[in-house]
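Every protein chain except one is present and positioned as in the full complex.
Note that the chains take the letters A, B, C, D and E in the order they are written out, and that residue 1 is the start of every chain.
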Amino acid sequence: MNDFSHLNAKGEAHMVDVSAKAITTREALAESRVMLSAEVLRQIQSEQLSKGDVYATARIAGIMAAKKCSDLIPLCHPLPLSNVSLDIEPFETSVRCGLLVRARCRTSGQTGVEMEALTAASVAALTIYDMCKALDKGIVIESTRLLEKRGGKSGDWFANEVESND
Amino acid sequence: MNDFSHLNAKGEAHMVDVSAKAITTREALAESRVMLSAEVLRQIQSEQLSKGDVYATARIAGIMAAKKCSDLIPLCHPLPLSNVSLDIEPFETSVRCGLLVRARCRTSGQTGVEMEALTAASVAALTIYDMCKALDKGIVIESTRLLEKRGGKSGDWFANEVESND
Amino acid sequence: MNDFSHLNAKGEAHMVDVSAKAITTREALAESRVMLSAEVLRQIQSEQLSKGDVYATARIAGIMAAKKCSDLIPLCHPLPLSNVSLDIEPFETSVRCGLLVRARCRTSGQTGVEMEALTAASVAALTIYDMCKALDKGIVIESTRLLEKRGGKSGDWFANEVESND
Amino acid sequence: MNDFSHLNAKGEAHMVDVSAKAITTREALAESRVMLSAEVLRQIQSEQLSKGDVYATARIAGIMAAKKCSDLIPLCHPLPLSNVSLDIEPFETSVRCGLLVRARCRTSGQTGVEMEALTAASVAALTIYDMCKALDKGIVIESTRLLEKRGGKSGDWFANEVESND
Amino acid sequence: MNDFSHLNAKGEAHMVDVSAKAITTREALAESRVMLSAEVLRQIQSEQLSKGDVYATARIAGIMAAKKCSDLIPLCHPLPLSNVSLDIEPFETSVRCGLLVRARCRTSGQTGVEMEALTAASVAALTIYDMCKALDKGIVIESTRLLEKRGGKSGDWFANEVESND
Partner (left out) sequence: MNDFSHLNAKGEAHMVDVSAKAITTREALAESRVMLSAEVLRQIQSEQLSKGDVYATARIAGIMAAKKCSDLIPLCHPLPLSNVSLDIEPFETSVRCGLLVRARCRTSGQTGVEMEALTAASVAALTIYDMCKALDKGIVIESTRLLEKRGGKSGDWFANEVESND
């Protein structure tokens, strides 16, 4: 026996059976941070001022990735997402700067949307990486994590809002 | 005008035209770190000892994600990957522990496979997250980054092997 | 502020939040017209008489495209379609001729299936184009539009049945 | 007129309209048999003993294929699967041996999951084939069939448990 | 026998065998016109002025659809696209107005990219439709057609630049 919900008693991967769970509204908020040099961040912000497509491309990529989550993560259930929104903004601490991606997903379903939100944030971050990699090969994506989870049997959950990595 | 290879002079997103580039062997190695509590890491390792599917599921998810990269990242070119391999192992530093995911991709093509390797590492990390999230909601994925890039016009490149996040 | 349901107050694309909407039966009928020379139309009809696969291939392509709609249109919600049917028939007016494609979709869901029906009609039309393009490079697809929409809060809607393009 | 639920009166393929059907719990169990030489079966079993990924890869492939069923089978409805599990084990009769793949799917929906279970079993069997084909080009997949079907208007159904192919 | 390259002598659909064709650079330019009321067009243009995502979302959708072409059009060959770009701009004639979508695709391959360009233009047009449909249910997509085709055995081809639909 083990404690992994996705492994059976023999240790074999399977989807968790959610057929007995209630259909309730579930929501999740996740984030990912694309660490950039101050120079690349400045160039992105100046692009955005002149209406460049950097943020829009990453937002669309994130929204479409949320819808592909169960196609990417083997044991995720397919879910009828009722809402996906992506938010991208620059951040700066004393020692680092970059773009902060936040993804919020909502569904009425039998299981949560944490993986959908995390997948959306990750793919939006990778899309920013792709558009900036010609300027800087040393970009790192940090702090991909869940911030909030609402609904479902286990109730609401909120991450400690520590500024990681500073 | 701008410095972004994926934006035209008007700031609009487009695929980079690679039709004039030579077909050469290109390779990339990327990593992602799933930060876990010592207790969850211990449970995963004991699962692996008894042949549980955690690592195998994440490896397969990463390999399949590499093949879907151009379907996820809007401006990536479709590429005929000739090789994808995933490597997962536990790591421990003085203050943190978790699973280190490394993904290596290779192609004979007109453009590099950095995004394929980064996508593979990210999705394998998200798959581990998914299988462990019932044990620990505070898992964070750190340090998704490129380690090596070989081939192509810009030549070989290697990341500084600093242990980030310690 | 703006009037676009898919843009937030900052003008950023997002999925419309449908989580508060009622689940009701929704239906849509859309069409697309493949304008062909009289000679190509005659060849297709003679193919159909001898059981050629032109119509069947286009019908199947349309049905499968309806199921991929949310994967193609970035802000569309994934929907559990309960019915898709495609109808293809020749049409002829005093000055033009071709094939008329009509797609009908139905769901029990929180949002309508207009885009599913329009996507089905468009992809079926493109499939006909593909099979005929060796015979005529000047094929044009006209009049891709919604004909009917039933169910949902905004109620039923019917297009004016004018014969466009004549 | 005809007796095919997926053909209309004109013989044209369409999705069956399930919008009037009740949402009930539906389940299906299907199997597929990969016929192997005794030598290849011995090698697979010895691989499994040393924790090789053969079974795990096939299980993951089957689970992911169940989720892609409506994308593969043109007239299948998209369904929110609530459970998929795959089971692989060696079998031996007096004259044949190989691996038996069984796939179980469950949903709360308006139509059954027979095709999902059959697709999962078939793709898991093909994945085993792929991993063994360098050892034996003469592998044959036999007996892909439904074993059980529960729920829905037509009620429960069970296959005769004859050992086929002996 | 028949003249359809995609039907065999029995009238059955199949992919054209391109294995004997030379790998050459091939390019195609296609367009689609989204007919809008003057009022909706004005609102879109004012959104664009304030950096709204309408055009960007449609461009990204078109680029991603070009990469999915062989997944949508049953008899299309999978192709390694080396370039895709989308261009959207308002147009106005004496009697109509709307948005003109142009899609350009390029490959080094054994077959042309006409369907990729047409699919990109169609899906970008459908994406505009989706974002504007709450403002106007009577939107029509007209004139989806090929404008240019370069490379391959049959050589270059250009459409007559008549302003259709006026």
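The rule we apply is simple: contacts are C-beta pairs under 8 Å (C-beta built on N, C-alpha and C of every residue); 3 or more make two chains touch, one makes a residue touch a chain.
Predicted model, so just to flag it, every value in this text is computed and none were measured.
Engineer: Tell me the shown chains the invisible chain touches, ordered by label.
Structural biologist: Result for the missing chain's touching partners among shown chains: B, C, D, E.
Engineer: For the chain left off this view, which of E:Ala30, E:Leu75 or E:Leu126 is in contact with it?
Structural biologist: Here the residue in touch with the unshown chain is E:Leu75.
Engineer: Please pick, from B:Lys21, B:Lys67, B:Arg96 or B:Lys137, the residue that touches the omitted chain in the full complex.
Structural biologist: Spelled out, the listed residue whose C-beta touches the missing chain is B:Lys67.
Engineer: Where does subunit C touch the missing chain, residue by residue?
Structural biologist: Against the left-out chain, subunit C lists 51, 53, 56-57, 59-61, 64.
Engineer: Which parts of subunit D are in contact with the chain that was left out?
Structural biologist: 2-7, 11-13, 43, 47, 50-54, 56-57, 60-61, 64-65, 68, 71-76, 114-115, 118-119, 122-123, 125-127, 129-135, 137-146, 149, 157, 159-160, 164-165
Engineer: Which residue numbers on subunit E touch the omitted chain?
Structural biologist: 8, 12-19, 70-71, 74-75, 77-80, 109-110
Just so it is clear, only the chains that are shown with their structure count from here on.
Engineer: Name the pair in B-D, B-E or A-C that forms the same interface as A-E; by residue number, over half of the contact pairs must coincide.
Structural biologist: Among B-D, B-E or A-C, the interface that shares over half of its contact pairs with A-E is B-D.
Engineer: If you average the CA atoms of subunit A and of subunit B, how far apart do the two points sit, in angstrom?
Structural biologist: Roughly 15 Å, centre to centre.
Engineer: CA centre of subunit C versus CA centre of subunit D: separation in Å?
Structural biologist: So the centroids are 33 Å from each other.
Engineer: Please output the residue numbers of subunit E that touch at least 2 other chains, ranges allowed.
Structural biologist: Where subunit E meets two or more other chains at a single residue, that happens at 51, 53, 56-57, 59-61, 64, 68.
Engineer: How would one label the connectivity among the chains shown: line, ring, star, complete, or other?
Structural biologist: Other.
Engineer: Under the stated touch criterion, can you name all the chain pairs that qualify?
Structural biologist: Pairwise, the chains that meet the contact rule are A-B, A-C, A-D, A-E, B-D, B-E, C-D, C-E.
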